[in-house]
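Excluded from the complex is one protein chain; the other protein chains are retained at their positions.
Each chain gets a letter, A and B, in the order it is written, and its residues are counted from 1.
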Amino acid sequence: MSKPIVFLGNGGHASVLYDVVSKQGTDIVATVSEKTPQSDSLFSQFENYNDDGFRFEFKPNDVELVNGIGFMPFTDIRQRIYQKYKNLGYKFASVIDNSSTVSPSAKLGEGVQLLMGSIVQANAKLGDNSIVNTGVIVEHDCNIGNHCHLAPRSLLCGHVDIQDNVFIGAGSTIKNNLLIAESSVVGMGSKVLRNVAQSEVYFNN
Amino acid sequence: MSKPIVFLGNGGHASVLYDVVSKQGTDIVATVSEKTPQSDSLFSQFENYNDDGFRFEFKPNDVELVNGIGFMPFTDIRQRIYQKYKNLGYKFASVIDNSSTVSPSAKLGEGVQLLMGSIVQANAKLGDNSIVNTGVIVEHDCNIGNHCHLAPRSLLCGHVDIQDNVFIGAGSTIKNNLLIAESSVVGMGSKVLRNVAQSEVYFNN
Partner (left out) sequence: MSKPIVFLGNGGHASVLYDVVSKQGTDIVATVSEKTPQSDSLFSQFENYNDDGFRFEFKPNDVELVNGIGFMPFTDIRQRIYQKYKNLGYKFASVIDNSSTVSPSAKLGEGVQLLMGSIVQANAKLGDNSIVNTGVIVEHDCNIGNHCHLAPRSLLCGHVDIQDNVFIGAGSTIKNNLLIAESSVVGMGSKVLRNVAQSEVYFNN
């Protein structure tokens, strides 16, 4: 991350990303949000712009963006914001915490976020704009699409395929060799022993 | 931890704490227990005192204490011992393993214990004498009271409030934005999707 960073969003997910990049000495120059951060926020130290102000001030070659918007089920703001700024020519920086472990043979897309204690094993692939949240394990040979959120402590056993835009709930475990199809949602704490269909909402007790 | 340390207790929980502080080069000068440690114990190398002997030998300004008594449901020894020595003017050292990750914006009370691989994210608060056990994740903006035990690998999603004296069982997952009220117990491996009431014993399969 050689260029200065601009944060999109300033809520809870952004605050965790802030911890990652600030300890790596990254130069943060601004935030972009319709909401001005509160005075006790980690982001109150930075100038905040709305979208128009940001695009006037910073051109695509000047900065890289960090997508600080979280992705909860049945929302698509994170995806839309990523696509909008990509279309305008901006580039997204990946955010990879020092405490994460990533195999040299893993392949990471643009703007991925690997948070504290996460582990990505050999030959795994991770698409653009996807979140590997706190303590997540992605085992060997998994293939994860774009715009996914693996919520904290979810676990994908070996050779799991996850298509685009999937949400895997916190603490869930996905058996090896399964397919979790596009735009599906796996509820918090689920144990998944079969494939999940496109747009399916999977949940167990 | 600049002052010499005295361990209260010498059982299983104390042995894990011992690993944390011994690799940090802390000076341990004694243990306090009614039971003399067995010859093969990690603690047999230290002089063991009963309560009277300890208070005669070490004054509140000479040492800091480590609370090596665990906290299992429906017990209160750990809490009572903490309160007793606080009332006598002693101070409790926090024990934070080198492999844990704590946000700079997190706020930690007195005598907290953060064990191996635990993670405390941005803006989280942790009260006095609470245990964040092995591999626990406390997500951003959680607020945890005094005298709590988050057992190994429990997970609090974002913005969870845990009041005083709560036990969260091993491997449990608490959904974001919930309230777990005072003196409640969440059983091992629970998935918690609603608030838990004061003194409630919550359990699911």
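Convention: a residue touches a chain if its C-beta (ideal position, glycine included) is under 8 Å from a C-beta of that chain, and two chains touch if they have at least 3 such contacts.
Just so we're clear, the structure is a prediction, and the values are computed from it rather than from any experiment.
For the chain left out of this panel, the touching residue among A:137, A:151, A:166 or A:185 is A:137. Residues of chain A that touch the chain left out of view are 101, 103-105, 117, 119, 121-123, 135, 137, 139-141, 153, 155, 157-159, 173, 175, 191, 193, 204-205. If you put the missing chain back, the residues of chain B touching it would be 12-13, 15-16, 18-19, 22-23, 42, 97, 99, 116-117, 134-135, 151-153, 170-171, 188-189, 205.
FYI, only the chains that are shown with their structure count from here on.
Chain A and chain B, compared by their mean Cα positions, are separated by 32 Å.
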